[in-house]
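Omission of a single protein chain aside, the complex is shown with its protein chains in their original locations.
Now for chain A:
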Amino acid sequence: MPEIKVTPLGAGQDVGRSCILVSIGGKNIMLDCGMHMGYNDDRRFPDFSYITQNGRLTEFLDCVIISHFHLDHCGALPFMSEMVGYDGPIYMTHPTKAICPILLEDFRKITVDKKGETNFFTSQMIKDCMKKVVPLNLHQTVQVDDELEIKAYYAGHVLGAAMVHIKVGLESVVYTGDYNMTPDRHLGAAWIDKCRPDVLISESTYATTIRDSKRCRERDFLKKVHESIERGGKVLIPVFALGRAQELCILLETFWERMNLKAPIYFSTGLTEKANHYYKLFITWTNQKIRKTFVQRNMFEFKHIKPFDRSYADNPGPMVVFATPGMLHAGQSLQIFKKWAGHEKNMVIMPGYCVQGTIGHKILNGQRKLEMEGRATLDVKLQVEYMSFSAHADAKGIMQLIRMAEPRNMLLVHGEAVKMEFLKGKIEQEFSVDCHMPANGETVTVTTNPSVPVDISLNLLKREMALGGTLPDPKKPRTMHGTLIMKENSLKLVSSEQALKELGLNEHQLRFTCRVPLQDPHSDPDTLHGIYLHLKSVLKGYTIQHLPDGTVMVESIVIKVSSSAEDPNTKVLLLSWSYQDEDLGSFLSTLLKKGLPSGLC
């Protein structure tokens, strides 16, 4: 039985450094190559030594597929391709290919320039790595080699995020990457056709969450911002540069537009501007509304949102500021937060997850006094709000995707083990498919039962049809005779004559002969006649001939009688039949073994 093996190097029962190895039909594929945000040592990157201890990875991997540009899905890519060594193709969608290097470069800068790490990949390495990238289009089937083909589906989540369908022969795997089943302000919902893969590898970040209606959250968010602005307060929204930030920008931008508001909205500059440029370009990857209206106006050309300058933070009057990073642990967002924290009119809205230990996490947990560096304390008087805008599928979304794709096996990655356990139970119960949740380094083996397609010759099919009469009924299997020819990876079912002709073989007759001893006192011809009569009475509807040369023919079966020299009463019947009449022949032999009925003659 063929097998599909899946081994997560990262993201197995964990979030971060997604990296999953899949062996399918003799091909090895690496899905995503991410880094872990929580570590600064070797654990940051997946353990590539699992694949090989020394030497390059090229000969062990057939291709690498990157689902989207988030660093936990692509952060280790230059490390793998340039420092460990991989020269094969890397597949990603066009937007991912465009935005990924920006993020990698930013990441490199922070690590090398700010933290002063050495032995890290360089700008040149990022460039070299990107040269190996082959871009993918949605729904385009790309042949990696003769057998391996991949196809990308829209995944929502962030611009350019894709799910990939990997197919070798008849076995297939779908890897979802991160995806979102509810559309948001700038992206559509993930979609996949009923491809019935053998394994569906799905993320499960929100395995136990069923989120409220999106509209409800949006309304709350807008209302809070609006109220704060009307009071004359300042609103700080810490975000990461890409993804949610754009969604919130569009949300606020359209709201400002609709409500005719005048308060300024600022966005901290830098890498965002560059990325925003790509958002403007890849309109086809956005949602219906943006796609339809970009002819009049590209939604990413913001009218109300202006670049932020450090000095604006002290300006009087209401304003909204988007600032990075999202967890308030450093940088501009923290600076602004310190400035505004003392006033109760102001507000900070945390739109996403905050890691323990960050200021974001502290204030969300209700801490009102923060200790700053240098023993200073900061009184937090501003309002703290949490508004989840995460773009991962929730439990219901995951189930919906499973229903869409109808996989034969499920595999969960990119989530916490406890939550996965819960979802696993649900999936097994609802869909009665096997569900796996391997830890990092643990291999899951799925045996597949691929159906093998066989070409059938038209003549043979027609002949069988003619025999059967009516239309083929898909519910009833039918047996037919034919010869299976396996030639150069293709299977063909043809009639035996044709097979002989094609293979240039002569037809051999196969005859079975068998001797049946029979106790009969009569002479040979009488015995024969007795047999003839007996058969005639048993086998009705068959042609039975008594030939003058002392044989009885039943169809093509020949029966002869000879008596042994020693005992004239013991006759030996000689039966001979061809292979085609095997059924009848064996029936006759068993029949004659029982002897002739006594009443005869």
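Keep in mind that, in the parts below, a residue touches a chain if its C-beta (ideal position, glycine included) is under 8 Å from a C-beta of that chain, and two chains touch if they have at least 3 such contacts; residues count from 1.
Methods note: contacts and distances are computed from a predicted model.
**Q** There's a gap in the complex where one chain should be. From "Dolichol-phosphate mannosyltransferase subunit 3", "Protein YIPF", "Integrator complex subunit 4" or "Adaptor related protein complex 4 subunit epsilon 1", what does UniProt name that chain?
**A** In UniProt, the chain that is not shown appears as "Integrator complex subunit 4".
**Q** Of A:208, A:335 or A:498, which sits in contact with the chain we cannot see?
**A** In the full complex, the listed residue that touches the missing chain is A:208.
**Q** Out of A:390, A:448, A:495 or A:527, point to the residue that touches the absent chain in the complete complex.
**A** Of the listed residues, the one touching the omitted chain is A:390.
**Q** Which candidate, A:59, A:145 or A:257, sits in contact with the chain we can't see?
**A** Checking the options A:59, A:145 or A:257, the one contacting the hidden chain is A:257.
**Q** Quick one: say which of A:306, A:343, A:403 or A:593 touches the chain that got left out.
**A** Answer from the full complex: A:403 touches the omitted chain.
**Q** Can you name the residues of chain A that touch the chain not displayed here?
**A** Against the left-out chain, chain A lists 182-183, 185, 188-189, 191-194, 206, 208-220, 222-223, 226, 254, 257-260, 287-289, 350, 364-365, 386-388, 390, 394-396, 399-400, 403-404, 422-423, 425-426, 429-430, 470-471, 473-475.
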